[in-house]
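Below is one structure, written out as structure tokens, with a few remarks after it.
With one protein chain withheld, the remaining protein chains of the complex are depicted in position.
Presenting subunit A:
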Amino acid sequence: MEPIVKHTGNTAVLPRVNVDTDQIIPKQFLKRVERTGFGQFLFFDWRFLKDGSDNPDFELNQPAAKDATILIADHNFGCGSSREHAPWALQDYGFRVIIAPSFADIFYNNCFKNGILPIRLDEEKVYELMENGKDKVYELTVDLENQTITDSNGFQASFEIDDYWKEMLLNGWDEISLTLQYEDKIAAYEEKQSV
């Protein structure tokens, strides 16, 4: 997994609440047996018109949102299905950071396993970022080490993150290798519980 220490990139603003993983990656694209190549299907039903051309009204198709690597989203982002294809698609499309007032639990966990930093931020701060990034190219710097978000005009916010996930992302660790260091503890548990 590619580590994240400090990330600077352009933002895309998606001011919709309860964006579910069925929208992030519709079911017809879940049949692949690979982990890669899902970016082309991200937000498929919103992003493309019936004839396959770009939907000019969709937020990610706005000129200012092209090449964005930071997604600014609204409440309960990633709700619904547990499909990890959702973070795979976001990551493959180019997103490394998602900032929202709240996330669905399973999606939030899935992000960390795929080198995406999900940041929970106060609603007012998120809406301020949305306003700043509305219809224009807007660059943010996210510093995971110091847990801050800044722009070049003086915006500053700090965010909370579990130490465990922070370490994982900073180092790009593989979680299974980490767990296998506790193999003796797992074996002891199995012995004691007779499982």
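Following the convention adopted for this analysis, a residue touches a chain if its C-beta (ideal position, glycine included) is under 8 Å from a C-beta of that chain, and two chains touch if they have at least 3 such contacts; residues count from 1.
Note that contacts and distances are computed from a predicted model.
One chain of this complex is left out of the view, and of "General L-amino acid transport system ATP-binding protein", "Protocatechuate 3,4-dioxygenase, alpha subunit", "Vitamin K-dependent gamma-carboxylase" or "3-isopropylmalate dehydratase large subunit", the protein name its UniProt record gives is "3-isopropylmalate dehydratase large subunit".
Interface note for the absent chain: among A:2, A:45 or A:131, the touching residue is A:45. Residues of subunit A in contact with the chain left out of this view: 15-18, 20, 22-23, 26-28, 30-35, 45, 74-76, 79-84, 87, 102, 104-106, 109-110, 113-114, 162-164, 175-176, 179-180, 182-183, 185-186, 189-190, 193, 195.
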